[in-house]
Structure formats: structure tokens, C-alpha cells
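Yeah, one chain of the complex is gone here, protein chain that is, but the others are all in their spots.
Showing subunit A:
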Amino acid sequence: MSAIKPLRLNPHHLQQLFQGRHRLWEPVIGLELHCQLHIFGKLFSPESRRTSPPFAPNRQVTLVDAAFPGVLPRLNADGLAKAVQAVTALGGQVQTVSRFDRKQYFYPDLPTGYQITQRGQPIGLGATAAQLLEPVRGIRIEQIQLEQDTAKSIHGAVEGADLIDYNRAGVALIEIVLAPDIRSAREAVVVIRKLQELLRAAGISEARMDEGSLRCDVNVSEDRKGGIRVELKNLNSLKLIYHAIQAEITRHITILESDPASAPAGQTEQRLQQETRGFDPVRRSTFRLRSKEDAPDYRYMPDTDVPVVRLTPAYVAHTTAAIPELPDARRRRLHTEYGLGLADCHGLMSQSGAVAFFEKVQQATQLPATHIGLDQDMRISFDTHPPVSVKQLASILTAIEQRLISGKIGKEILSLMLNGDTRDAFELIEAKGLRQVTDNQLIQTMCRSVVNNNPAELQKYRAGKQRIFGWFVGQIIKETKGKASPTLAKEILQKYLDQLK
């Protein structure tokens, strides 16, 4: 699982209205997300080997995946469990009875000629509004369904041939259908990021757009009622999604505000119609993939090979109990229990196991949350390779709290520990003579000499340059090789400077 980019939720900038020539336009955006489930095996061939990232092409294909004559699908229990967890994690309602349907169309990457999906009775319905844009507002989830992925078509890699990689054929997906509650490209991006964060945290999906484990179709229309809906497909990064939505909104408004009579004859591009479009990132504009007339009739029918899924309350309870704490809840808790700010929450939550480590340290010290910034670039897992022990880190914090050392010395000690020293802070303080200088007399002497030896600085200070105060403190600490208590130094320096007035 990769690190999650920090979210900067700014409630005031998400919704966006567009100023047209005559009026304001409000975009209406809906998303359909396809997420590959993070499980061993495929949805209907549990024994099909699947590793991530995938192997060489066409190596992870069973008889079922390749749709050999006479084979039958067998529902993967892990896939079902992940789907149930996803529905619950997203605030939807797990359906106790769900069924599978066949969506039929001919394409070389669909070996059976039909995709097994859930249309009429899916595993999850979003009865309650999932708090995807919390605290701004809820984005409703209409439906969550289990379905098979197709094989992967590769066009243009070999001249005169289209290649198909069946490794992906039959991989378990959930499709998350969001209600058209999104109002801007930015909001869409935030929603997708939050979904990624949630799916990863819950161990449901790796949700990586670059690797295709998360794919997203976007519906765009203007105004809530009567807008003409255009679907945007094949957008495989957040950046593309953002720019495609922006381009499409602009195109809609331009067409809607233009005088239909002045449009050149025969230019269908100038007419807004229900269709599927792609995005050209170079020209920053969308183009037609398929018109409504070309839309296939999928001839949906029930799939009677896969039995009806009936979930007992005990199964649902047991399965959903295994969902780990979800990001929104965790952030809320870190804030209320430890008083951490949003940035600190993200810092901790972006590394696997860091929150648990943090909480252990907190328990060990029984102190109010103290922040020691770890190098953000350190790629470590607190689950498997914690850089220092809970006891070591707790000892540093305790030493600081007891004013044995300053925060600066604390960081030096941490640095020693990170380099392999297994002693705790107290042992290191003794061994290295790092105990904080708390001798008032000594610090007073130093204050006097630092101030008196730098008359120019004193002059500036008196002229109102408050910054010089900090410089004096720095000099005192430098004199003591960092051991002087900064608090004490500041206190004594202030007194001395006041006396000089």
C-alpha cells in the first residue's frame, strides 16, 4: 500500500459555480468506481493465482478464467467478505439476499461473452448518506455491486495485432456507484482520494489508478434537472479526471449558451447529447467515443450458475467486525483523545502502523501528546520494523517532561537510537552527560556575558527588533552545547534585559 497524499479539506473551495454569460451554472457530477478487491484468487475461480503486481501476460489464467467449454463459476468467499466489508465501510446497507446477472456483449477481452455482475439485487445499497465529503456534506452511494473484471486489451504494442492479457480476466471487482452529488472537478478528486484512503485502510483494495486497481467513469451534466448527461471514460489518473471534468463543464456551458441558430450546419459536436466521451490531455478537450444510438443493449439476464447469495446476520456481524478503524473515525479520535491537528494525523496515518506505535508510546508515558517530528521521507513500517522501541521513545518524552533535557537534546538522543543505540534516554543522558543545565546562577552569568559581549545586537534589540531575543537565547544554548534549558534561559534573559532598560 502506498502512502496517501495528505488531504487539505477546505470546505469553502470545493463547490464551484461557473459564471456564464447570462447566469450561473452548477455542474452535476456522478462517479462510478471500479475497484479490484485485494484478495487471493479471482471472483469465480478462487484457486486462480493472483499476485500484485501481476506476472508476465497470460500466466494467471485457469480454465474458468479462459471460459473453457463446460466450466462453471465458483464464488470466491474472500471476495464476498471484502464486498460486505466495503459496503459497511462506505456506510451502505449490506443486502442479505443478492443475485448475479449476466451483462452480455461481444469483445475479445470478455472470454465468456458476458460479464457476471449484479444489477437488480446487488450486495450493497446506499440507504444512508456515506460521509465521503465530511465535514462538508454527504455524497450518497447508490449501489455497490460485485462483478468480474475483463481481460486487458493492448492496442498498438505490436503492429497489426491487438494483444489480450487474460491475467485480469475474472479478477474480483466492486463497482461503487455514487449519486450525482458532486459539484466540481475538485470535489470529484477529493471524493476519489477519500475513497482510496478508505479502501486501503480497510484492506479492501489497493485502489491504485496507475496500476488499474481503481478505475473511474465520470458523468457530467449541468443543472440538477433536465441536464444532458455525458459519460467520460478511460481516465486513469486523478489529474486526467480533474482536467477532463473541467473541459467537459466548459464545453457544456459553451454549447448551452450558444445560439443554436448560429451553429454551423452539420456540426454535431456543437449539439449537446447523451454520449460517451474520452479526454485528450494534449488538447485539453474531450472527444466522442460512442453516441447514445451506438450504446449496446446488454441483454441482462439472471446468472443461474452462481447461486443466490443469502447472508445470515451472524456472517455479516462476524465479517464487518474485522474491518479496522476507518480514516475519518481515526482522525476524529486522534484529535479528541490526543489533541492532534490534521497535519499530525496525516503524518501518522500515512505510514503503516504509525498510529498504533504512537498510541503505545502515549500509554507508556501517560503524558499529554508530545510531538517529535520524524523524518517524513523515512520509509519504515511501524508494524514490522519500528525504528526505536516504544520504551525508548517513551523514555525520551519522559526525560523532556521531567526537564532533564531539552527537546533539542531529545532529538539528538533519538538520532542516536535510530543509529542503533539500544539504551534508553536516561542511560544515554548519564553516559553522555547530556543533562540539562538548570543552574540559575550559571545561566545568569552566561546571559550577562552574551549580552555584554554583543553591544550591537543589544542596540538592535532596544530599537525594537524582537527577533534578537531569540538570537541571544540561541547563543546561550550554544555556549552550553545545547544543555541549557531553553525555558529557563528565556526566563532569565528576559529578566536581565528588562533590568537593563
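To be clear about the criterion, a residue touches a chain if its C-beta (ideal position, glycine included) is under 8 Å from a C-beta of that chain, and two chains touch if they have at least 3 such contacts; residues count from 1.
In this section, contacts and distances are computed from a predicted model.
Asker: Given that one chain of this complex has been left out, which of "Eukaryotic translation initiation factor 3 subunit G", "Glutamyl-tRNA(Gln) amidotransferase subunit A, mitochondrial", "Armadillo repeat-containing protein 8" or "Multifunctional methyltransferase subunit TRM112-like protein" is its protein name according to UniProt?
Answerer: UniProt lists the chain that is not shown as "Glutamyl-tRNA(Gln) amidotransferase subunit A, mitochondrial".
Asker: Kindly state which of the options A:Gln19, A:Thr312, A:Gln441 or A:Gln499 is in contact with the chain not pictured.
Answerer: Only one listed residue reaches the unshown chain, and that is A:Thr312.
Asker: Touching the hidden chain in the full complex, which residues of subunit A are there? Just list them.
Answerer: Listed in rising order, the touching residues are 63, 66-75, 102, 104, 106, 108, 111-114, 297, 299-301, 304-308, 310, 312.
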